[in-house]
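Missing here is one protein chain; the remaining ones are kept as they sit in the complex.
Right, chain A next:
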Amino acid sequence: MKWNQHDISQYVEAKEYIDTLIVPLIPFGAKKDEQMKTQAFQKELLTMFVNEIEKEYKGRIVLLPEYYYLSGKVNEETARLNHWVEEFTELPFEHVFLFTFDVNWRKASKDVDGEVIWLPGLQSGNLQSSEAQSFIKEQVSQIAEMIRSYW
């Protein structure tokens, strides 16, 4: 279920079947040109990526709106992020997966109420290219398997 009217009204009708939450964590900043380019690209990539996962398991997953934050400020974000997650785990949601390409979450993951899944991403490239597409397909099928192992 995506965060849109149609899906969410479906979710409200069928709450008992949906117990998994996905939040994409997306950093951005304006300090360095190169970094901006990479972050913009990785934002697109991650969005595509979580959409694919959502498509696969639509009936059991809610994909929350992206969580944006200034890059490099991961430690300051954990409290706010936990608020987000808490709000939904009360519904209840049993499994919370936070997807990111930002390696800084690795260290901070112990303070976060949920599974932080760090993905080694591509730096740049063409999202329409077959290379990127097969990269996404490959990772999605593995992540899907991982999510299934939690259920």
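In the analysis below, contacts are C-beta pairs under 8 Å (C-beta built on N, C-alpha and C of every residue); 3 or more make two chains touch, one makes a residue touch a chain; residues count from 1.
Just so we're on the same page, contacts and distances are computed from a predicted model.
One chain of this complex is left out of the view, and of "Extracellular solute-binding protein", "Menaquinol-cytochrome C reductase iron-sulfur subunit", "Polyamine aminopropyltransferase" or "Twin-arginine translocation pathway signal protein", the protein name its UniProt record gives is "Menaquinol-cytochrome C reductase iron-sulfur subunit".
Considering the full assembly, A:K55 is the residue among A:K32, A:K55 or A:K107 that touches the omitted chain. Across A:Q10, A:S124 or A:Q142, the residue that sits in touch with the chain not pictured is A:Q10. Taking the complete complex into account, A:R148 is the one of A:K37, A:K73 or A:R148 that touches the chain left out. Looking at chain A, the residues touching the absent chain are 10, 14, 17-18, 55-60, 148, 151.
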